[in-house]
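One chain of protein is taken out of this complex; the other chains stay put.
Chain naming follows the written order as A, B and C, and within any one chain the residues start at number 1.
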Amino acid sequence: MRIQSSHIDQYNASAIKVHENNYRITKELLAQKSIDADAVVEKLRQFQIAIPSWALGAGGTRFGRFSTGGEPGNLEQKLDDIGLLHALTRSAGAISLHIPWDIPRDAQAIKQQASELDIVFDAMNSNTFQDQKDQALSYKFGSLSHINADVRKQAVEHNIEVISYGQALGSKSITVWLADGSSFPGQLNFRRALDNTLRSLQEIYAQLPADWQLFIEYKPYEPYFYSTVIQDWGTSFLLANELGNKAYTLVDLGHHLPNTNIEQIVSTLMYRGKLGGFHFNDSKYGDDDLTVGSIKPYQLYLIFNELVYGLENNTAQNPAPAWMIDASHNLKDPLEDLIQSLEAIRLAYVQALIVDRQGLWDAQLNNDVSVGQEILQDAFRTDVRPLLQEARLRSGGVIEPIKAYRYLNIRQQLIKERGSVTVATGL
Amino acid sequence: MRIQSSHIDQYNASAIKVHENNYRITKELLAQKSIDADAVVEKLRQFQIAIPSWALGAGGTRFGRFSTGGEPGNLEQKLDDIGLLHALTRSAGAISLHIPWDIPRDAQAIKQQASELDIVFDAMNSNTFQDQKDQALSYKFGSLSHINADVRKQAVEHNIEVISYGQALGSKSITVWLADGSSFPGQLNFRRALDNTLRSLQEIYAQLPADWQLFIEYKPYEPYFYSTVIQDWGTSFLLANELGNKAYTLVDLGHHLPNTNIEQIVSTLMYRGKLGGFHFNDSKYGDDDLTVGSIKPYQLYLIFNELVYGLENNTAQNPAPAWMIDASHNLKDPLEDLIQSLEAIRLAYVQALIVDRQGLWDAQLNNDVSVGQEILQDAFRTDVRPLLQEARLRSGGVIEPIKAYRYLNIRQQLIKERGSVTVATGL
Amino acid sequence: MRIQSSHIDQYNASAIKVHENNYRITKELLAQKSIDADAVVEKLRQFQIAIPSWALGAGGTRFGRFSTGGEPGNLEQKLDDIGLLHALTRSAGAISLHIPWDIPRDAQAIKQQASELDIVFDAMNSNTFQDQKDQALSYKFGSLSHINADVRKQAVEHNIEVISYGQALGSKSITVWLADGSSFPGQLNFRRALDNTLRSLQEIYAQLPADWQLFIEYKPYEPYFYSTVIQDWGTSFLLANELGNKAYTLVDLGHHLPNTNIEQIVSTLMYRGKLGGFHFNDSKYGDDDLTVGSIKPYQLYLIFNELVYGLENNTAQNPAPAWMIDASHNLKDPLEDLIQSLEAIRLAYVQALIVDRQGLWDAQLNNDVSVGQEILQDAFRTDVRPLLQEARLRSGGVIEPIKAYRYLNIRQQLIKERGSVTVATGL
Partner (left out) sequence: MRIQSSHIDQYNASAIKVHENNYRITKELLAQKSIDADAVVEKLRQFQIAIPSWALGAGGTRFGRFSTGGEPGNLEQKLDDIGLLHALTRSAGAISLHIPWDIPRDAQAIKQQASELDIVFDAMNSNTFQDQKDQALSYKFGSLSHINADVRKQAVEHNIEVISYGQALGSKSITVWLADGSSFPGQLNFRRALDNTLRSLQEIYAQLPADWQLFIEYKPYEPYFYSTVIQDWGTSFLLANELGNKAYTLVDLGHHLPNTNIEQIVSTLMYRGKLGGFHFNDSKYGDDDLTVGSIKPYQLYLIFNELVYGLENNTAQNPAPAWMIDASHNLKDPLEDLIQSLEAIRLAYVQALIVDRQGLWDAQLNNDVSVGQEILQDAFRTDVRPLLQEARLRSGGVIEPIKAYRYLNIRQQLIKERGSVTVATGL
């Protein structure tokens, strides 16, 4: 199923009048603060977020999975789903592929399909945290960090293979999420595991094309429950530094211990030019993988505040970070969930864009804590949703994506096409 | 120092035009959703928050305290400070007194002063977590829970004395924050400590006037670091149930373990009619006592969402909760900090008032998770600040309190009156 | 496969000499402190722990599962596995059955088999957190708390069916772990969900045989990630009190927020006679379900310290709690993992038994914090493993169960019998 522009026009016709009024009002209100709403809208239009190929079906927990209907059964259908998202929102113009769940058997055809949908290929993702059916050696006790050199070799080769798939599609980066760790004291030797990981990464890095980037994710726990080899940003940063200037740290919002100040980590990484990208999601307890912005929207805004500041004052020449959603859709329609995530990310981005930077800087110079807080809260409390709508409208998307999605009966049509009991590959 | 209405008028004159336009716009936007802005404003005008007598000076940590100037040196000056707050915001019309830091030596005069300032006396607070100079027995190892009956008796009598101070002033409730606990396994016998606490509270409760309420606070740790006798809402609820129908649980937002779902606790207490009141503040790590709404504004809103729902559907006949700020002002001017807290509380309250309750209910009936989230986020993302300004304006306060506070040079005048090196009693 | 007593004798013969020496030494050392080692050994021999029927195969996470060989394929084989454990350790003389994973189709035969293995039937467990193949209505959005009365009815009937299965086997209790909750603010109405839960539990309770107990588990999160209907002991306690005197709270060690003082919760529940039982496991981050005692052995000991004290001073007539292991075996041989858990539980129990209660009491009377700590640490630091060995020996078990398990090649035989690629029902 693909969305025709006539569908979009039809929906927008019903909402345009209210929107135009709201946008006009918001523009005036922002003008009071010397903010040019149109300029913000233009920046926002350029802001594209990658959708992971594994996030288009229902997720689950170790206690089970409740399926949803009309899930995509193969890579082509996944691309189609992202195409739907992108047609509605004009902000999901990239896919992040997972290997081996979504191997592009015919790269040319996949590229062609993506191109038709106006979608590019963002970071590739390898998987050495599960055993595949035909796999020679098990990753039960690790992969890149494994005590056994043969297992490490297999894992290294898998990553190199993922790169080659990516090259065929035009991707320019690979994300390594290394789940390796231990669940019990005594299970592994920390130092040796870290050293093995460094050596394995060096072998992968040696095969990295000149114009590629390698992103190293970190996470404190799960699926192992005592230690994780790359447990925090410090470990990822250490590895990225030892690898070289094509290696970067990737921040997944859910991969932190309770109460971590993530925005400061973002700032520190950009201070040394080592922020590679983001996995967006939200969480209350652990790596809950909930809809972005559903739990801690102010934290998300503070993170974007650092990102916008960092990119505007890019002394360490940090490359443009990769933006990606990484959530699990256990209860909601995955496409609705992704629409809500996209909206929350863009909201935080716009809020960060309208921060009174000069005023903030002056307040900081004077240690005027109250005013510093006022300035950040002012941007956050401003209702900038009309700017998000305007950006979509100008790019050919719909004003209100969730409403349009329902109005157009998209899920029902997908169920009709694909069936009501479906299982997408992924988590 | 007192603020003349002419000062307020003078400031408002400079801001009224922009405000009127913003209020008109907001009113129209809310009308689109069938919300009557004026009715919300009237509800908001009735909403008064108590200021604790110990929060008007600079707070500190165990590592020290950096003083601020112009702090109030006695109860009369503290009342004056709250008078300033109330004159500006028209939302701080109550004081919560702490004994023995702020003993009203001349109750009649204090009542008279408060009355002139339009301030009433909210919950009284006892203190058995510190030793006072002339104190016979030490609370080092507990008070109401102490192993020694004489110490318990002394602590009980102190609480009864606090009630009598409150009676003289017209207060109708006492808050017991029992810090008692232990810092090491083996230090105390949990069961005996809890049983002693119950018996001590029963003795206090026996002296509670018929029209009074007793609020029992809970807290997981600090100032003791292994156990606290009343460690969580469950323990407070157990005690309140055993005491009787004038005993209630009090929720301090900072008194929870990491990641606690506080809004659900609020709902459960109201479900059984046992929510007595609130201590508002915000925190990232522990009982940080930061400005309300400065860290997790969405959580604050979700709590108000439960409060508004609970009071509108008050099947268990929960009495109107006591609202109080309990923060520590280590870095900011305490009055500015309190203004920001008042604003954040009122913002959350208004956001909760404009939630589409019927729509939310329908979504819940259909397990429509996406729409349930949309409805809550819609109210939160709406900029309702003009309603807060309008409520102040209608009640004779200032449109923008922080700006007016600075415009009127209030702190400078307080420093002139009281000196630049001052120490208020309190934390 | 069953273990012959000759196998046990054979193994013990190799270890008896060292053991006897160690036991003699330990007995002398304890005698220095006026502790009768033999009496402790006899108490320990009476201490039996239930094994859950779902813990005999490899567990996994949402990221996958690495299988182990020789897993039991049906209830009979699971009983056999527990029989092996019990034969070796003489401390696993009970099974806790999960329905519908392990429905006893032929109760008579199952009872007969259990009796031969000297195993009794501990608490039954219902499951309304997963959908079964032939299930009419889905539990995706809850069960006992569901907004839809038909779903609640289905879940109530399932629990009543579980009770009837238990009656046929001689069980005397049912554990309700209610996973119900929500993953997003707005998804459910807290109060209605709790009220529905209470009503559903009342319907189950009405069908509870006169000599049965109902255990109500609590958990802060997972599988839902914003709220859980029974989020903490306070909620479980509230429900148990409303249900009546056959309802109790069950404590799972992994079901707490970070840093919770669990031992104090145990004490509070016993203070009011409402501690129903335990699910033992260990964890570092969340509900990690690791081997008991592998992460925080001192906490486990402190919990047993409360249990032993509470049972020796049982003023509220708390019934004897149900002891059960509830762990997930993702990496280790499940039987070895269970042996280690049994050992850790028994170790903590013996350490708690040898605490100098009178000395501790005296220290508490004098607020002698240092000595209180010394006394608790003294028992914990004493090496009482020879008492555990002696208890096994006297009961016909093996001196060193892990070593014996390997010496007897038990896993290899199970693989031979059952195959190397097996999947047990369960998590």
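Rule of thumb we're sticking to: a contact is a pair of C-beta atoms (placed from the backbone, for glycine too) under 8 Å apart; a residue touches a chain by one contact, two chains touch by 3 or more.
Quantities reported herein were computed from a predicted structural model and do not represent experimental measurements.
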One chain isn't displayed here. Which of the visible ones does it touch?
A, B, C
Could you tell which one of A:Gln373, A:Gln389 or A:Thr422 touches the chain left off the display?
A:Gln373
Among B:Gly70, B:Gly83 or B:Pro220, contact with the omitted chain is made only by B:Pro220
Can you tell me which of A:Ile16, A:Leu169, A:Leu238 or A:Ile415 touches the chain that was removed from the display?
A:Leu238
Residue among A:Leu144, A:Leu188 or A:Ile204 touching the omitted chain
A:Leu188
Where does subunit B touch the missing chain, residue by residue?
59-64, 66, 129-131, 138-141, 179, 183-185, 187, 220-223, 225-226, 258, 283-286, 288, 290-291, 294-295, 328, 330-332, 427
Where the missing chain touches subunit A, by residue
140-141, 147, 182-192, 194-195, 220-221, 226-227, 231-235, 237-238, 257-261, 263-264, 267-268, 270-272, 298, 302, 305-306, 309-310, 313, 360-361, 363-365, 367, 369, 372-376
Contact footprint on subunit C, counting only the chain that is left out:
18, 22, 25, 29, 32, 258-259, 261, 284-285, 291, 293-298, 331-333, 336-337, 340, 347, 369-371, 373-374, 377, 380-383, 385, 402
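In the analysis below, only the chains that are shown with their structure count from here on.
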How would one label the connectivity among the chains shown: line, ring, star, complete, or other?
complete
From the mean C-alpha coordinate of subunit B to that of subunit C, what's the distance rounded to whole Å?
42
For subunit C, jot down the residues that touch at least 2 other chains.
140-141, 183-185, 187, 220-221, 226, 258
